[in-house]
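One structure is given below, encoded as structure tokens.
Moving on to chain A:
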Amino acid sequence: MQEAMINRAKQLLADGAVNRVIGWKRGEFAYDITPAVFETAEELEKEFVYDDFTAANVSKYLVKESKKEGKILAFLKPCDTYSFNQLTKEHRVVRENVYIVGIPGGPKLDAEKIKAKGITGILGVKNENYTLKIDTVYGEEIMPFYEAILDKCATCKSKKHVVYDELMGEEGDVLDSNRFDMVEKLENMTAQERFDFWRDQLSKCIRCNACRNVCPACTCEKCVFDNPNSGVENKAPADSFEENMFHIIRAFHVAGRCTDCGECSRVCPQNIPLHLLNRKFIKDINSLYGEYQAGEDTTSRAPLNDYKQDDCEASIVHERGVE
Partner candidate 1 sequence: MQRIGVFVCHCGTNIAATVDVKSVAEALGHEPGVVISQDYQYMCSESGQNLVKNAIKEHNLTGVVVCSCSPRMHENTFRKAAAAAGLNPYLVEIANIREQCSWIHKDIASATEKAIILGKAAVAKVHLNAPLTAGESPVAKRALVIGGGIAGIQTALDIAEAGFEVDIVEKNPTIGGKMAQIDKTFPTLDCAACILTPKMVEASQNEKITIHSFSEVTDVKGFVGNFTVTIKKKARFVDETKCTGCGLCTEKCPMKKVPNEFNMGLDNRTAIYIPFAQAVPKVATIDPNFCMMMKTGKCGVCSKVCSVGAIDYKQEDRFIEQKYGAIVVATGFNPIKLDKYDEFAYNQCPDVVTSLELERLMNAAGPNGGTLLRPSDKTHPHKIVFVQCVGSRCDDSKGKPYCSKICCMYTAKHAMLIREKYPDTEVYVFYIDVRTPGKNFDEFYRRAVEQYNVHYIKGMVGKVTPRSDGKIDVQASDLLANEQLHIDADMVVLAAAIEPDKTARPLATMLTTQMDTNDFFTEAHPKLRPVESATAGIFLSGACQGPKDIPETVAQASAAAAKAIGLLVKDSITCNPCVAHSDELMCNGCSSCEKVCPYGAITYIDKEFKMPDRTIAVRRVASVNPAVCQGCGACTVACPSGAMDLNGFSNNQIMAEVDAICK
Partner candidate 2 sequence: MNKNLKEQVLRSSGVDVLKCMRCGKCSGTCPSYDEMEYHPHQFVYMVERGDIETLMNSKSIYKCLTCFACVDRCPRNVEPAKIVEAVRLAAIRQQGNNHMNPNQIPEMLDDDLPQQAIVTAFRKYIK
């Protein structure tokens, strides 16, 4: 795949159809794949990577990149296309300045899960019939492929590209995922249990802002929590701000806009399952206001910017679920 992508990118650069390519390159470690912009064929040859660790969603980078001179080539996985569409809808990216090549998505691997098996010094991986062969500095290790995949890929909602200029590989379908199972499980706990669960999780937050910085929906020019004039500025984890304000408001701000790409949880160094907050909103929106998938199109009205005269009352929260 990587080879085909590099070739196609070189071709488009040579044609002058695009003047830049956004893709990924390797970081410090083999599993440390980060987005990068390439301008020449040489750079592509040398550094462009697309492998089982390439999970990062590059659509957010296009907010800035698409406003620059010329057209940029972006390789988007199915989940990334939802984010891109949502950004188009919100006028955050300039669609005309991006040439989108849809590429097949995951499942992608979670280095943390491999490390959890006691496997360290990872140099590379190979998927052979769903057995993961891991090349380490200490020799080769093996583990079942599906035990190493990212949580967000385990609950993948769609293998379909909702926007692209051309497609590489086969087009997939929207999936019947079980992504709300964990939300439901929490809903069925008692309030005290839920409180304990979330206190346990959210109190780990170190306010590194990785969730916010990676989130394709969090593209504000200036975040309210960074703005000294907003009255809610807070930059360090000094009190219970994260538990009581930051994560709730962050989830609320992306409610109805979050495409459930799962990047927030993927990048959290404390492994807080932040995507569950977003999924709770998605689940509520689906059940209360009708099925809605953010990013599926670029024209529909976001549920929070819409209403029906016979919407349910807020008291519905008091009437359902476990107290």
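The rule is short, and it goes like this: a contact is a pair of C-beta atoms (placed from the backbone, for glycine too) under 8 Å apart; a residue touches a chain by one contact, two chains touch by 3 or more; residues count from 1.
A quick word on the picks: all candidates are chains of the complex that A comes from, given by their letters.
Bear in mind that the values here come from a model prediction, so they are computed numbers and not experimental data.
Enquirer: Would you mind flagging which of 1 or 2 touches chain A in the complex?
Expert: Among 1 or 2, contact with chain A goes to 1.
Enquirer: If you look only at chain A, which of its residues touch candidate 1 in the complex?
Expert: Going by the criterion above, the answer is residues 67, 90-92, 219-224, 227, 229-232, 253-254, 301-302, 304-306.
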